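Note that one protein chain of the assembly has been removed; the remaining protein chains are unaltered in position.
Going by the order they are written in, the chains are A, B, C, D and E; count residues from 1 in each one.
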Amino acid sequence: MSETVLISELPWTDYEKRLAKGRTPVLLPVGALEQHGPHLPLNCDTVIPLAVCEAVAKRIGALVAPPLEYGYKSQPRSGGGNHFPGTTSLDGNTLVLMTRDIIREFGRHGVRKMAIVVGHTENLMFTTEACDLALRDLKAQGITDMKLIHLGYWEFMTEPTIGKVFPDGFPSWNLEHAGVMETSVMLYLRKNLVDFGQVPKHPPADFPPYDIHPVDPHRIPSSGALSSGQTATAEKGKYMFDEYVETIAEALKKEFAL
Amino acid sequence: MSETVLISELPWTDYEKRLAKGRTPVLLPVGALEQHGPHLPLNCDTVIPLAVCEAVAKRIGALVAPPLEYGYKSQPRSGGGNHFPGTTSLDGNTLVLMTRDIIREFGRHGVRKMAIVVGHTENLMFTTEACDLALRDLKAQGITDMKLIHLGYWEFMTEPTIGKVFPDGFPSWNLEHAGVMETSVMLYLRKNLVDFGQVPKHPPADFPPYDIHPVDPHRIPSSGALSSGQTATAEKGKYMFDEYVETIAEALKKEFAL
Amino acid sequence: MSETVLISELPWTDYEKRLAKGRTPVLLPVGALEQHGPHLPLNCDTVIPLAVCEAVAKRIGALVAPPLEYGYKSQPRSGGGNHFPGTTSLDGNTLVLMTRDIIREFGRHGVRKMAIVVGHTENLMFTTEACDLALRDLKAQGITDMKLIHLGYWEFMTEPTIGKVFPDGFPSWNLEHAGVMETSVMLYLRKNLVDFGQVPKHPPADFPPYDIHPVDPHRIPSSGALSSGQTATAEKGKYMFDEYVETIAEALKKEFAL
Amino acid sequence: MSETVLISELPWTDYEKRLAKGRTPVLLPVGALEQHGPHLPLNCDTVIPLAVCEAVAKRIGALVAPPLEYGYKSQPRSGGGNHFPGTTSLDGNTLVLMTRDIIREFGRHGVRKMAIVVGHTENLMFTTEACDLALRDLKAQGITDMKLIHLGYWEFMTEPTIGKVFPDGFPSWNLEHAGVMETSVMLYLRKNLVDFGQVPKHPPADFPPYDIHPVDPHRIPSSGALSSGQTATAEKGKYMFDEYVETIAEALKKEFAL
Amino acid sequence: MSETVLISELPWTDYEKRLAKGRTPVLLPVGALEQHGPHLPLNCDTVIPLAVCEAVAKRIGALVAPPLEYGYKSQPRSGGGNHFPGTTSLDGNTLVLMTRDIIREFGRHGVRKMAIVVGHTENLMFTTEACDLALRDLKAQGITDMKLIHLGYWEFMTEPTIGKVFPDGFPSWNLEHAGVMETSVMLYLRKNLVDFGQVPKHPPADFPPYDIHPVDPHRIPSSGALSSGQTATAEKGKYMFDEYVETIAEALKKEFAL
Partner (left out) sequence: MSETVLISELPWTDYEKRLAKGRTPVLLPVGALEQHGPHLPLNCDTVIPLAVCEAVAKRIGALVAPPLEYGYKSQPRSGGGNHFPGTTSLDGNTLVLMTRDIIREFGRHGVRKMAIVVGHTENLMFTTEACDLALRDLKAQGITDMKLIHLGYWEFMTEPTIGKVFPDGFPSWNLEHAGVMETSVMLYLRKNLVDFGQVPKHPPADFPPYDIHPVDPHRIPSSGALSSGQTATAEKGKYMFDEYVETIAEALKKEFAL
C-alpha cells in the first residue's frame, strides 16, 4: 500500500483501510487562486496549506483531501482586492456549499475527525459556515459524532517567531499579503515559482479602517503586494513552515486524541 | 418636515425630499441579537451601531435605515459561540440576501451613497459579500454609480484612545466581546439596560488559534463575556462613542464628497 | 430582573430564566418598511404589530423578539405597489429564509411556543412558508414539539368593531392601506409621527381584479394611500388596538394552554 | 396549420407563425394537485384555469402554455391544509423558480404579452414573485417590454353573479374551496369526474383568524371541503365559467391592446 | 370508484384507497416542451412517457402522477439546442427542486414505490439529482424505505427491435431526436398532431464531439430534427410503444415485488 498521504493518489480499497474505521483524521486544505504580487505565483494560498497538511499528516497519521484551489473574493485590506487579473474567486455561497458537500461526503465514508486548513484569510467565515451547515446536515442523516477543527495556518505562528522573522516590527497578518511570510515560505517550498527580483520594495499599504465598493484600484499598491517581501529568505520560510507543522500537528493530536 | 434622521419615521413624501435626488447618504446599521455576558442586553451589537449612525447622520446630513437586528452566528473567539440561549443568528446566506436586497432597494429609490455600519464582527464577511452582490445586481439593472462604504464601527477607534481606555493593555477586538468597550458605550447610551453588578471579573478568555465544531462550551467563559468590563465607565463610553462618530463622519464626508 | 418583555433588552441570563424551560411563548413581529401615504411614517407595519406584541406579551407572560422591519414587496392592490420611494422590500425567498432562521434559533433555545405576528399583508404567504420550513428543519434536528401560531393582526378585528369604526361601510382590508384603521392606530400609538394635515381625501382606489407587471403607477393613487384616513381618530385607534390585544391574547392563551 | 390554441400541440414552425412577432399573448395556467373533497378530483385547480385559458385564447387570438399542475402548499383556511393524501405541493421557492423560468423562456421566444392565470389561491404570492423576478431577469438580458397580467380567475366573478349563485349569501372565496363554485364549474367542464353523491353536507368550516403549524387536522372538516357544494349545478357552472371567460377576455383585450 | 390510473382525476378519498397503504407504485412522467421538427408537436417528450406510464400503470396496478411538461434546456446534439422558438426550458436547479418536491410529497402520502419516467434526454441528470435529494430529505424526516426507479423510456427498446425499426442502421438515441422512433410513436399515439408531409428529409445531423456556448444555430439542421422520420409508421410506433410498456412493466414488477 502506497505511503502517500494524499487521498487522491490512493485506490479506494487502500483508502478504506487507511481510514481505520474513522480513527484517521482527514485534512482539507482550502486555498485560493489569488494574485500575490509580481514575484509569487497565483497559487500561494493553496500551495502552503497543502504542504502544511501533507507534513502534518505524515506526523500524525492523517490523510489529505484534494485542496480547494479557488477561494472567496480577495479583499483590498487583506489581499489587494478582487480586481486584479488572475485573482479568480467564488461567490461566498459557492464556497460554503463546496466545503459543506465535501465534509458531508467524508462523514458518509466514516471519517469522524476533520481539519479544515485555510490558506486564504477571506475564506475563513465561509468555511466556518460550511462547518456549521455540514454538521447540521450530518445530524439530519443520523451522524452526530463528527469533530471539525477549523483553522487558518498562519495563526499558529508563535510570538517568538514573529519577533524573529519581523525584527523591525510585524505589520499585521492582513498586510503580510505577499510579504515576508508568504515569500519566505514559497522560497522554501517552491523556489522555482518565486521571481525574487520582482519583489516590490514599496512600504506597507496604508488603508483607512473601511472598505469601498466598488473597489478603487488607485488606493491599492499597484504591485498587488501589501508589504514588501524584500527580507524574505528560504531559511525564514523553513523556520516558519516547520513551526506551522509542529504546532498544528500538536493541536490536532490533542483535539483528535491521537 | 420632521427632523428625525430615521427613515422609518418619515412619510415617503418627506423621505423623497430628503433624498435630494440621491445626494443624501443612507446608513444601514447591521447588528445582531447575541449574548453579551450577564450584564449587557442581547441588543448591544444593534444599539451601538444604530446610535453611531444616528449621530453621524445628524452631522453629515444623512439618513438611517432600520437596523438589521439579527446577525451571523456568534463565534467562540469573537462572541463566545452560538450555543448560548438568547443568541439568535442567521445562516450566512440569509444575512447576505437580506443585506443585498436592502441595498438594491435603496439603489432603486435613487440612493447612490450608502454606508453599511456593522456592529457585530461575525457579520463582516457576509455583509461584504452582500455589497458585492448588490452592486452586481444593480449593474445588471443599469445602475452603475452606487458607492458603498462598508465598516465595523470599532475599527475607527484611534490608537491614542485605545491607550487611554485600556491603560493596562488592549487584549484584542475579539476578546473585547462584552468587555470594557461595549460595557462603557452601553453605560453611556443605555445605562438602564446595563446591570453593572453582574459584570464578570474573570480574566480574558484564552483560546487556541483554531475553532472546534461543534463548539465545546466548556472552553468558553460561562459568563459569555470574553474579558472583564470591570473598568468600564459611562465616561469612557462617551469618549469612545464620540470618537466613533467623529471619525466615521469624517470618513463618510470625504468618501461621499459631502 | 428587568420587567421588559423585549428579548433584546435582556441579558442572556435573564432571558434563559424568563424562558422557563420553553413554557414561555415568544412573539415575533414581522413588519415592513413601506410607504403609507403622505401622513404616516414608513414604519407603520412594524410599529403596530410590535406594539401589539408588547401588550399581548405583558398580558400572557410572553417575550417579544426584535421585529423584522423589512417585508415582502408592496403590491398595488394592498399596499400601493413597490415603486414608491421609501418602500424597501425583500425578495420572497429572503423573507422566508430570515423568518425560518429565527424560528429555528428560538427552537434551539428551547422555545416551543411561538407566534408570528404579521403587520404587512404581503408577508403572509412567505411567513407561512417560513413556518413550514422551520418545522421541517427542526424535525430533522430532532425537535418535534414546536407549535407556531401565524397571524395577521388586523384579522382579529371583530365584526362589531368594523361596524363601529367604519359606519359608512368597510371597504376591504386591502383598501384600508394607510386608511382609517392604520391612521387611527398610529394616532394612538405614535401621534408624533402622524401628519394629520396630509391625510389624503381621495376616494378609495378602484382596481381591476388583476395585477400588472411592471406596475403602472398611473393607476394607483399618487398619495400612496388606498383610501382616506380622514375619519381616523386616536380614540378609534385605541379601541381597535385594545381589541387586537385582547383577542390575540385570548387566542394565544388558548392555543398555548397558558 | 392546426386551429388548436395549445402551444404543446403545435410544431415549433407553426408556433413561430402564430406568435406573430410577439403580438400574440400567451396564457399560462398555474394550478395545483390538491384535494377538493370526496366528490371532486384532485385536478380542479388545474382543469378550471386551463379551460378558462383555452376559451379566452380562442376569443382573443392567444395561445395557451402547458399548465403547471402542482402548486403551493394547501392552507387550512383556503384549501383544507396540506396534510391530506393526494395534495401534492411545492415549496414556495420551487413554484417561484418554475414560473419565473417559463416566463423568461417565452420572453426569449419574443412573446411580450403574457397572462398568468392562477387556479389555486395559495399560489398567488409566489406567482407574483415569479413575475417580478422574471421581469428583473429579462431586463438584465435586455428585454424591457414584456407585460404580464397576473390574476386569480375567481376574482373575475361579478357581484350580480355572486348574488345569483349564492342566493343565501356568499361565504367567502376561501370557504368556497370545493364548494358551490368549483363543484358547479367542474360539473359543467368534466361531469364524469364529479361524484355528486359524495358532496359533503356539512356547514361551512369555521376557522379562527389565524393558522397553526403544524396543522391540527381535527379542526378541519374531515371531508376536505370547506363548504357544501350541494346546490351546485352544471348550469350554474356554465354561467360562471362563461362570465370568467368573458370578463378575462375583455381585460386582456384592453391591457394587451388587442 | 373510477378506473382511471390518473391521480389527477381521483378524489382524494379514492386516491387514498388506491394507494393501499403504500403498496401501489406511483409513476411520474417527466417531459419537456421542446421543438421536434416541423412535423411533430412540442409535447412529444411529455405525451410519450405519459402514455407509457398510463399503459404500464394499467398492467401493474400503479397510479400516474401529473406529468412535468417543462424540462431541462435542449442541447444541440440531443435536441437541436435551446434557441428554437417553442422550446421552453427550465434551469437545472428548477427541475431538480420540482422533481424533488413531488417525490417528497408522495413519500408523505405513504407512497414507497415510485418510478420517474423521463421522456427527454436532457432531464436525466437533473432528475437523478432530484431522486438523491428527495431520499436525503425523506430520511431527515424519518422516511427510509422509499424506493425509486429512474429511467428514460427509450432505453428499454431491445436490440432486436432496434434492428427491425432501423433496418438501415441505428444512428444513435441522440440523433433520433424527432426521427423515426418519436415520429412513429406519435403517429401511433396522436396521429392528429403529426404533420407527416413536413417530415424533414435531410440526412442525420453531423456534430463534432463537443458543444459550443452560445449555440451556433448554423451548425444545426434548420428543421430542428436531428435525423429524418421519413420511414416512420404508426405500425412501427405501436410496436415500439408496446415493447416499452411491456419491458418497463416487467422491470417495475420485479423491482417493486408486485
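Convention: a residue touches a chain if its C-beta (ideal position, glycine included) is under 8 Å from a C-beta of that chain, and two chains touch if they have at least 3 such contacts.
Everything quoted here is computed from the prediction, not taken from an experiment.
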Visible chains that the absent chain touches, using the contact criterion stated earlier: A, B, D, E
Hidden partner chain, touching residue among A:E16, A:D145 or A:E235: A:E16
Interface residues of subunit E (partner: the chain not displayed): 72-73, 75, 82, 91-93, 96, 122, 124-126, 128-129, 131-133, 135, 147-152, 155-156, 208-214, 251, 255
Residues of subunit A (touch criterion as defined above) contacting the omitted chain: 2, 7-13, 15-16, 19, 33, 35-43, 46, 65-67, 69-70, 84-91, 93-94, 97-98, 101-102, 105-106, 109-110, 193, 195, 198, 224
Absent chain, residues of subunit D that touch it: 140-142
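We take it that only the chains that are shown with their structure count from here on.
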Any chain in contact with subunit A as well as subunit B: C
Interchain centroid distance [CA atoms averaged], subunit A/subunit E, Å: 47
For subunit E, residues contacting two or more additional chains: 140
